[in-house]
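Removed: one protein chain of the complex. Kept in place: all other protein chains.
Letters are used for the chains, namely A, B, C and D, taken in the order the chains are written, and counting of residues starts over at 1 for each.
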Amino acid sequence: MMLKLSKDKIGELFQKLASSRTLYLPIDNNGQVNFGQWTPDAVVRLDQLKTVKSAKDFFFPQTENIVAFKRQGKDISIIENRDQNEPFVVFGVRGCDARSLDILDKVFLCDPVDSFYKARRENGVIVSMACAEPEETCFCGVFGIDAAEPQGDVTIRIIGDNLYWDGKTEKGKALGESVKDLLVQATGQDLEIIKKQDERSREILSMLPLGDLSLDGFEESALLEKFNSPLWKELSQACVGCGTCTYVCPTCQCYDIQDFDTGHGIQRFRCWDSCMYSDFTLMAHGNSRKSQMERFRQRFMHKLIYYPANNDGVYSCVGCGRCVAKCPISMNIAKVIRALGVSVSV
Amino acid sequence: MPINEKGGAFNPLIVAFCCNWRSYAGADLAGSSRLNYPVNVKVIRVPCSCRVNPLFILRAFQRGADGVIMCGCHPGDCHYTSGNYFARRRTALLFSMLDFLGIEKGRTRVEWVSAAEGAKFANTMNQFAETISALGECKRLEDIRCVESEI
Amino acid sequence: MHADEKRLTEIIIRTSGVNVRKCMKCGKCSATCPNFAEMDIRPHRFVSMVEEGDIAALLQSKSLWRCLSCFACVERCPRGVEPAHLIEAVRMEVVRPQGGNRLRPEAIPALLDESIPQQLIVSAFRKYSK
Amino acid sequence: MRRIRDMMRSRAGELLREGTVNRVLGWKNGEFYYDPNPAVFETEESLDGLVYNGFSAAMLSKYLIDATKKEGRILVFLKPCDTYSFNHLLREHKVNRENTYVIGVGCDGMLDIEKLRTLGVKGIKSLDENGDDLVAHTLYGDKTLARRDILLEKCLSCKGSEHKVYDELAVVDDPWQWDTLDRFAKVGELEGMTPDERFAFWRGELSRCIRCNACRNACPVCSCLKCVFDNPRSGVQAKSNADSFEENMFHIIRAFHVAGRCTDCGECSRVCPQNIPLHLLNRKFIKDINAFYGEYQAGADVEGKSPLTEYKTGDVEPSVVYERGGA
Partner (left out) sequence: MQKIGVFICWCGSNIAATVDVEAVAEAVKTEPNVVFSTNYQYMCSEGGQSAIRNAIAEHGLTGIVVCACSPRMHEATFRKAAAVAGLNPYMVEIANIREQCSWIHKEKSEGTEKAIILARAAVAKLNRNVPLFAGESPVIKRALVIGGGIAGIQTALDVADAGYEVDIVEKTPTIGGKMAMLDKTFPTLDCAACILTPKMVDASAHEKINLYTYSEVESVSGFVGNFTVNIRKRARAVNSDLCTGCGVCVEKCPSKSAKSEFNQGLCNRSAIYIPFAQAIPNVPVIDRDACIKFKTGKCGICEKVCTAKAIDYDQEDEIITKQYGAVVLATGFKPISMERYDEFQYAQCPDVITSLEFERICNAAGPTKGKVLRPSDHEPPKTVVFVQCVGSRATVDCGKTYCSKICCMYTAKHAMLLREKYPDTEAYVFYIDVRTPGKSFDEFYRRAVEEYGVHYIKGMVGKVAEEDGHLIVQGSDLIADKQVVIKADMVVLAAAIEPDPTARSLGTMFTASMDTNDFFTEAHPKLRPVESPTAGIFLSGLCQGPKDIPDTVAQAGAAASKVIGLLSKDKLMGNPCVAGCSEPLCNGCSSCELVCPYGAITYEDKMVIDHGVRETRRVACVNEAVCQGCGACTVTCPSGAMDLKGFTNLQIMAEVDAICR
């Protein structure tokens, strides 16, 4: 059932949503837009196509404390930190990010289940948002994502003066119920407008320059051939080994677990790791991937071959294009797909 | 007496890095002359002021220090001839940077104290402790993970 | 020592800014004093008497009015004690409490003399009137 | 810049052919006009992919640390500001000058794609550069822009068109010129604020930090084989921005470690995915160094000591910091 709300009442909507749970949505901090907690004076930027970081933070935060060890005299007590039961809404998630959660689910919800992640998934409601003006860096279509009508618990579209609210799942419908005073039934004319908008969006999406990227050749059977490709050396030469691509990526899921000595005890936390880092998977004997080329290769092999091989052919990339936009030296997955994909098909 | 957020009397924590040859000896002299200075001042002995790494200073603030003071030989009188000259440049720049980041500049200090200046050491510590008491708890460079109640 | 003298000693030490304990009793102040013969209490004794709090005698001293304020003693003292400032401070204690304006503006024209510099009048006015 | 690109291609071809060099380090064209990436070209044919335009900002000096360890001589293209970093690396014995052939390339100022986007230009496929006039071809039509409006922050206070080190030059007689700004203006503005305002400013900026290490890894001065922040045995290792302290600590220490060495190349701010003005930290140190110890430009030459490895007996006391106004 399509509902709608006049755009000038959007503040009331946020107020209402935030009254019963934490509301996260794109907020401007000195020109940079990231998902953040809504406050009445926050600068909300729903027009921003891409937040710098993705929405994965709310389910798989950059750092989280997992357990603490407290020292009293010579005794050590263990303190659990599992209190992720706060309900929250992430509002304005684009199609790519919405899809990325499926990819993370496959990692964190398979056995053994990551209880921290699971708790957050259960407590979080995704309000996704349709893209009307995609950018040249977008290539979600390559992974079968329809940015004009993204998945999510609720999907919204902002067209003209209206916000259209489409509750899709039980969770989404329940959320709609909690703000039903603000929403009215969309008319037939509205549905017409929506249809037209979706068509226009899809037309632009089809014209995107990266839309022609082909994933042919990234099959499991080509694993060794890809692994041994001489192109990795050439492609990785520019890589400076920073973690930008992995940290802005909505699907990167590697983490490290470290201990922090607080002086009163030990706080064990997990934090994002990046396969681009020289200390990634560093072990006592050293690093299993000694060169940046090996680390660079790992990232793309994982996204394009290892992951799909283990997950029914689903690639660990949603084509959000953040890495395309943010890489300091403009090396990215699009260039990798272009270089390696073509080399096989030729 | 300033009151901290927890409602108790504010007892500032002051870390003093003292070079072994002059300032630490000056602190000893303050002791053997029975010159009082606040119990809040805790001295860490380093061979020379040039051994004081900015990491140590930030570490102290991270762990809840409210003020950090570095004492060394008077310029020109370094046991190692030039260590304090390097330390002087390093601290001038580092403390200027902390000020630039909005850390109250009263929280850092450099003082040259010779082995004969027990009284100067005690006076310096008294003054510094007063300054820090007036500034109150250091929040801006504190690491919340190190606050005891957080764990 | 009388409570009053004690209070006066403190005032004199405070207003003069002199630390009488720095004196090492070398007598160079008196040795250098150009008006030594006229002084009943000599600069070096002035210092020790303030140190002892013997203010009553100082208040009566002729030296208060015979000190030329030449500051030779201040200049020569090897310990920076500044006896002349002490004398000045005691003098002010005598002048000020004795009440009222000892120099009234209307009295000035009569005092005027070609040879008296203007500064002297101004300085006297500052000292002797309230 | 197209003229310079042509010169680069032809000279690179000649040098490869005559065997003076066996590799060429330059910028390779990408998917769009604005995303050339640093690349090594080993054959004359591959030089067709060599580009040089307003988006060749990525500095090539740091790549030479590894590249010059390899056999043979490598040709590198350095913009004027890149030569300072190259000199700095020479000073610290990080690159092998003998294995390097430097062509100094002229520069019209590099462009900031973020600024273009902020100006509302979306879906940029390519650009035409012609002096001050730029035309962006986008998914949503063409847009005309002025070059001066979208220059990278670091280029607004350009150090000048002089190359500090080179074997030969590829420059034009009539480069596009622009007015540069006082590089310390923003630092001065911050210094003029109250400590509370400064704290609020930096908290706002640094709170965006995601500890991706791009600033560090792109920095030509941060060339440690293993950074203290990556070393589990250093006692200060920190992989995540666990809290505000870590953000402060990382950036203060990073700025301190490059103090007196930073060439003010501005790469840290350019590469920051969160657009944190990190260069201001470095410029604060440079401004203080200039004020306390005399003007110093790291990378202007190869010899001599840097401000933190020398001293004068009459140096200012650290109390100079406290004597400046403010609380």
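What we mean here is this: a residue touches a chain if its C-beta (ideal position, glycine included) is under 8 Å from a C-beta of that chain, and two chains touch if they have at least 3 such contacts.
Being a predicted model, the structure only gives us computed values, none of them experimental.
Student: Under the definition given at the start, what are the shown partners of the omitted chain?
Tutor: Those shown chains that the absent chain touches are A, B, C, D.
Student: Looking at D:C227, D:I252, D:C268 or D:V321, which makes contact with the chain not pictured?
Tutor: If we include the chain that is not displayed, D:C227 is the one touching it.
Student: Of the residues in chain D, which ones touch the absent chain?
Tutor: Spelled out for chain D, the touching residues are 92-94, 222-228, 231, 233-236, 257-258, 305-306, 308-310.
Student: For the chain that got dropped from the picture, name the residues of chain A it touches.
Tutor: Its contact residues with the unshown chain are 73-74, 261, 263-264, 282, 285-287, 290.
Student: Suppose we count only contacts with the excluded chain; which residues of chain C make the list?
Tutor: 22, 24-33, 36-37, 42, 44-45, 72, 76-80
Definition applied: only the chains that are shown with their structure count from here on.
Student: Tally the contacting C-beta pairs at the A-D interface and at the A-B interface, and name the larger one.
Tutor: Between A-B and A-D, contacts are more numerous in A-D.
Student: From the mean C-alpha coordinate of chain A to that of chain B, what's the distance rounded to whole Å?
Tutor: 46
Student: Determine the centre-to-centre distance between chain B and chain D, using the mean Cα coordinates as centres, and give it in whole Å.
Tutor: Taking the mean C-alpha position of each chain, the two centres sit 36 Å apart.
Student: Using Cα averages as centroids, what's the distance between chain B and chain C in whole Å?
Tutor: Centres of chain B and chain C (C-alpha means) sit 46 Å apart.
Student: I need the residues of chain B touching at least two other chains; which ones are they?
Tutor: 145
Student: Would you please write down the residue numbers of chain D that are in contact with two or more other chains?
Tutor: As it turns out, chain D has residues touching two or more other chains at 242.
Student: Would you mind writing out the residues of chain A in touch with chain D in their complex?
Tutor: Answer in residue numbers: 29-32, 34, 49, 52-53, 62-63, 133-136, 204, 207-210, 234, 237-238, 240-244, 246-248, 256, 258, 260, 269, 271-274, 277-279, 282, 324-326, 328-332, 334-335, 338.
Student: Report the residues of chain D in contact with chain A in the complex, numbered from low to high.
Tutor: Where chain D meets chain A, its residues are 30-32, 34-40, 55, 58, 62-63, 113, 118, 122-125, 138-140, 204-205, 207-208, 210-214, 216-218, 226, 230, 232, 237, 239-242, 267, 270-271, 273-275.
Student: What residues on chain D touch chain B, complex-wise?
Tutor: 187, 190-191, 195-203, 228, 235-236, 242-246, 248-249, 252-253, 255-256, 259, 281, 284-285, 288-289, 292-293, 307-309, 311-313, 315-322, 324, 326-327
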